[in-house]
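Okay, handing you the structure first.
Here the complex is missing one protein chain, while the rest keep their positions.
On to subunit A.
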């Protein structure tokens, strides 16, 4: 892209700076560090346009847009903007020298978090457009990230369940909560009520299920983000095995439910027992992940 632009020699250099860019927390976007915001924040800054080599730029107006986009990878290039705000920066005219425009979007509603999934991407971007009649418009993008924090849920029941295969394996497991924040720790235990199979080991997996599209076009992608060995060897009846799984080492996101009817991201705890013949017995339970404000 860059060298393409280089080939056509862009007429000007557009830079976007955020007013609190120095102090704002940066987050790792996909490849570069980008500023981090949350919903209801003011997004303000400056945009400077500097023509090259004393050239003048004739334009039909300069505007900046704040876009929230959902991009489906299987539907390449087709963005769906769920948020779009525009600020006109300049009326049509000429720019001879470096010109700086302040801008501000105040208390912007950004209900969704930035998300980079397997099949879908949700991003926020500032788009500066210098409209021209000929030579095409000059466009510059600046990504930024959005993270939204939730309060601790008032109701957070434990997950407790007894499962089994008749006359073969009966277990009871318990996870202390059903909703975990990203740095949380899952505490629980597995209680063996009946063991007639020779278990080799038991793992707890964290699985992310990303479903995109709807109806017949639904794509579901499941990833195992964590595989955490809970038990080594075969327990006997009456054993209770502790669970303590710290979530912080894993790259989790909050659970996203039906984001703009485009996609969902859900998390599951999958308890897997493997017997000596490598047969797997598992039970999957959904958990909700949320982002808790760092204190």
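The rule is short, and it goes like this: a residue touches a chain if its C-beta (ideal position, glycine included) is under 8 Å from a C-beta of that chain, and two chains touch if they have at least 3 such contacts; residues count from 1.
Here is the rule we go by: contacts and distances are computed from a predicted model.
One chain of the assembly is not displayed; among "Actin-related protein 2/3 complex subunit 5", "Vacuolar protein sorting-associated protein 35", "Mitochondrial ribosomal protein L2" or "Translation initiation factor eIF2B subunit beta", its UniProt protein name is "Vacuolar protein sorting-associated protein 35". Set against the missing chain, the residues A:67, A:234 or A:274 yield one that touches it, A:234. Touching the omitted chain from subunit A are residues 201, 226-236, 239-242, 244, 246, 248-249.
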